[in-house]
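My structure is below; once you've seen it, I'll send some questions.
All protein chains but one are shown in place.
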Amino acid sequence: MGAPFLIVTIFLTLASSFAFASDPSPLQDFCVAVNNPKLFVNGKFCQDPKLATADDFFFKGLNIAGNTSNKVGSNVTTVNVAQIAGLNTLGISLVRIDYAPYGLNPPHTHPRATEILTVLEGTLYVGFVTSNPDNRLITKVLNKGDVFVFPVGLIHFQFNTGDTNAVVIAGLSSQNPGVITIANAVFGSKPPISDDVLAKALQVDKKVVDYLKAQFG
Amino acid sequence: MGAPFLIVTIFLTLASSFAFASDPSPLQDFCVAVNNPKLFVNGKFCQDPKLATADDFFFKGLNIAGNTSNKVGSNVTTVNVAQIAGLNTLGISLVRIDYAPYGLNPPHTHPRATEILTVLEGTLYVGFVTSNPDNRLITKVLNKGDVFVFPVGLIHFQFNTGDTNAVVIAGLSSQNPGVITIANAVFGSKPPISDDVLAKALQVDKKVVDYLKAQFG
Amino acid sequence: MGAPFLIVTIFLTLASSFAFASDPSPLQDFCVAVNNPKLFVNGKFCQDPKLATADDFFFKGLNIAGNTSNKVGSNVTTVNVAQIAGLNTLGISLVRIDYAPYGLNPPHTHPRATEILTVLEGTLYVGFVTSNPDNRLITKVLNKGDVFVFPVGLIHFQFNTGDTNAVVIAGLSSQNPGVITIANAVFGSKPPISDDVLAKALQVDKKVVDYLKAQFG
Amino acid sequence: MGAPFLIVTIFLTLASSFAFASDPSPLQDFCVAVNNPKLFVNGKFCQDPKLATADDFFFKGLNIAGNTSNKVGSNVTTVNVAQIAGLNTLGISLVRIDYAPYGLNPPHTHPRATEILTVLEGTLYVGFVTSNPDNRLITKVLNKGDVFVFPVGLIHFQFNTGDTNAVVIAGLSSQNPGVITIANAVFGSKPPISDDVLAKALQVDKKVVDYLKAQFG
Amino acid sequence: MGAPFLIVTIFLTLASSFAFASDPSPLQDFCVAVNNPKLFVNGKFCQDPKLATADDFFFKGLNIAGNTSNKVGSNVTTVNVAQIAGLNTLGISLVRIDYAPYGLNPPHTHPRATEILTVLEGTLYVGFVTSNPDNRLITKVLNKGDVFVFPVGLIHFQFNTGDTNAVVIAGLSSQNPGVITIANAVFGSKPPISDDVLAKALQVDKKVVDYLKAQFG
Partner (left out) sequence: MGAPFLIVTIFLTLASSFAFASDPSPLQDFCVAVNNPKLFVNGKFCQDPKLATADDFFFKGLNIAGNTSNKVGSNVTTVNVAQIAGLNTLGISLVRIDYAPYGLNPPHTHPRATEILTVLEGTLYVGFVTSNPDNRLITKVLNKGDVFVFPVGLIHFQFNTGDTNAVVIAGLSSQNPGVITIANAVFGSKPPISDDVLAKALQVDKKVVDYLKAQFG
């Protein structure tokens, strides 16, 4: 009964940000990103370095709690090259994650990102799972002032086990870590993955597949 | 009803291999891997280059079909640094993937891997999904002689839509791409993810969680 | 007598493709290459990611044998960023190599490329030579299903020792491996290397040099 | 008069930590550092991955203020591969910096590090200076919740302009960023830089040089 | 008395060039830099490779002594991507450094650079200092034909201890190593670092700070 809902929700995740150990190195002091409507490169185009100002390296408001009024009870505020243009070529970014009581940042993975997380408030049960074939789960209960590392590309989660809000700040090893939220990709892709594939993957009939997809429509 | 089964099966995937664009570069002609029981490094220790022989760069049997008698009807044969010690430091590997009729290599992702796949036999419906927030699905039906690319870290799949076996060979951009099979990590980790977390993630009671975990016991 | 001919032919090579372990890493999911007539970057400019389609990651026809009616009796079909724009930033590519009976892919080297080769049909005698001062030759006779690795930058060759056609597929560790065909560079460069240099290099008089150059005119 | 003192103090800095955009990439999920008394590699040796536990990825106490009772009134608590062995190969680290009222983290630079800093409490006047020949100073006054970036290798500082304590957490793009505290290197090196060099550099007689060195004895 | 002068001069340095171990790798044979008045990238845009000429890889005049008539008695002639456009993407550059008798290339550091220096003429006392906490000074007296290495990012100097001119050529591991001349950054930045910060850093009153800044006005 709740099973379809469970599937809807199982991966309805808010992504935490990450950063990868191998962004290409800078070839000048900095290369402040600018958007070009017609042309793109690996990373970002840059503005004339003579025009750089402090605001190109600045972001405000990371002290403001994100809105956790959602199904999983967590929210991620990202501070990467999209928010601080000056991060372009510099291989790092940050996030703030807020958790309502019993809020969860559900299992997800990331293409370009190791995360190092610090608990500012609250108590979190966190973990990551190693790749095949072992799939070892490595977990820890974290309290205020605790730091934990999630290696690049591995599935991980954080769960607020307390009845108070929790807050973390995490450093990430890329200017644009990227996030792969499993359920969005599997059930909510645009266009949807064909019923033939998901029915085979789920070993269910297409009605169930269509129901699952509907939750993400 | 079938829903728990579906969740058991949803991610029961056999991994394809991959390779990443940024393995560190070699600092000598080659550095044939050797295992050291007591000590490890990033990558592998190497043997004395004077001892290198052709067999250090050789693997046989990629013409032999893998056994696809399993729930998803596909099988991956990997040829990475674990099979060819000479691949150490060289940033590439291969796989052969076999598909029974209607066999599927279900959605999965990889921490260190772009894949470029060539269809040797059969017809495959393949696709990958972009990262958040767009989660665009990009798909193609591939026939013999077609080549397709799965960018590093993105969730992707291959499905044999024909009533004959299918076979592919794929090149991968790392000596040790790694595979993250979602279901194994989420439902089959050792030890299991706590019922508190998964019940919250699935928005179901712990009975359903325990049932799901049982399928991977 | 045949000596000048031999020199003409000695390096008349068809290149196999390759890929190098250290292409810069991607900073987004993908960055599909587009050509810009006026401006260039390291690698390629990219199109708007919103415009990406499956065809940007697709190539067809790798099942079609290349034409081996040439002096060395081999042919390379390349599948790199020039054929699949979606390979840009992803650090890998492929080739198919066809060999007529007794066809040879003669000694050559590559600036950005390790190659991992799989024999689909036929029997090949393959080898590579280590760099100075050892110049060790490492060889193997390969049959259907055998895999062999040629480390980046080392001179290597493949020779069809059978009286049937041979076919291989090889994975390569760069989006644009590059090929250095020795004879084309030494005798067929445009403009030619000066007679003074080649006469000294070959320790012959300029008539021989001019004759050699003529074979590549 | 105070001039010699000024020189003593001018660069007496407590280092903030940093991280660089180009640590080599990991070749496995993780590679938890272990020390080897006799042998070293670029980075660290690793323990058997089978032995990894949550504590290898964990650090506690970042909520505890550092002792700022020193000449500059600031203190850096580092969380890099020396504190979290699991950071080895993962290209990122963290620091907490505490500032007494009017405390200063004086001008310094770093060999392998971009820093992204978040103000948790207090008001800081921060800045960095571009490299030769422009030597542009880029500064900002930061309040609670503000984020600022210091590009790798550039001289930078943070000054607590308020009459309350200030606290920041910063993410850094290397497992071992390194710190170059100018005064310690110039006046406090072991053994000292020769009087001949420093007298020439400072255009003073050796008495002044010896006085300066004495402050770091 | 001379103290303020000493501070003016202490870091008035002419930079030596450097090179870093991790410029991103080339993705084609070469990518000759061209300037674009409106747009920038990490590194440089390139011209059409078809237009490349020998002059794009050429620089003349490194046999000409630089003018050492300055306060420190040394001069650096740089040959990096700004002088040889063809160096773009190739990860290396050169410098010539001239020293008057008793001339000094004072302590400085660099963001993207290891330097390997060869003495062509004269006698130099050279050294570098390791990072915190050891700050070990490693020095050597170099004569004609001696070679010495300054690791990336570490503070180093060269001092002509002879009564004749000295000359070196140094190879550098980046196309654009960058130089951080400490005094220019600390006392001569544009705009200046605030008196509040420097007075605190120097533990002197603002009159001294203003005097120091004046030397760089």
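Going by the order they are written in, the chains are A, B, C, D and E; count residues from 1 in each one.
By definition in this document, a contact is a pair of C-beta atoms (placed from the backbone, for glycine too) under 8 Å apart; a residue touches a chain by one contact, two chains touch by 3 or more.
Because the structure is predicted, anything quoted here is derived from the model rather than measured.
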item	value
Touched by the hidden chain, restricted to displayed chains	B, C, D, E
Residue of C:63, C:83, C:165 or C:184 in touch with the missing chain, whole complex considered	C:184
Chain not shown: contacting residue from D:23, D:98 or D:121	D:23
Positions on chain B contacted by the hidden chain, ascending	24-29, 31, 34, 36, 41, 43, 45-49, 88-89
Absent-chain interface as seen on chain E, which is shown	19-26, 29-30, 49, 52-55, 57-64, 79, 84, 86-87, 89-94, 114-116, 118-120, 127, 130-131, 136, 138-140, 142-154, 169-173
Where the missing chain touches chain D, by residue	20, 22-24, 38-44, 111-112, 174-176, 178
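By our rule, only the chains that are shown with their structure count from here on.
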item	value
Of all other chains, the one whose Cα centre sits farthest from chain D	C
Classification of the chain A:chain C interface as same or different, half of numbers criterion	different
Whole-Å gap between the CA centroids of chain D and chain E	22
Chain centre separation in whole Å, for chain D relative to chain C (CA means)	48
Centroid spacing, where centroids are CA-atom means, of chain C and chain E in whole angstrom	40
In chain C, residues with contacts to at least two other chains	20, 22-26, 29, 41, 43, 49, 89
Touch-based graph of the chains, sorted into line, ring, star, complete or other	other
Which chain pairs touch, all of them	A-B, A-C, A-D, A-E, B-C, B-D, C-E, D-E
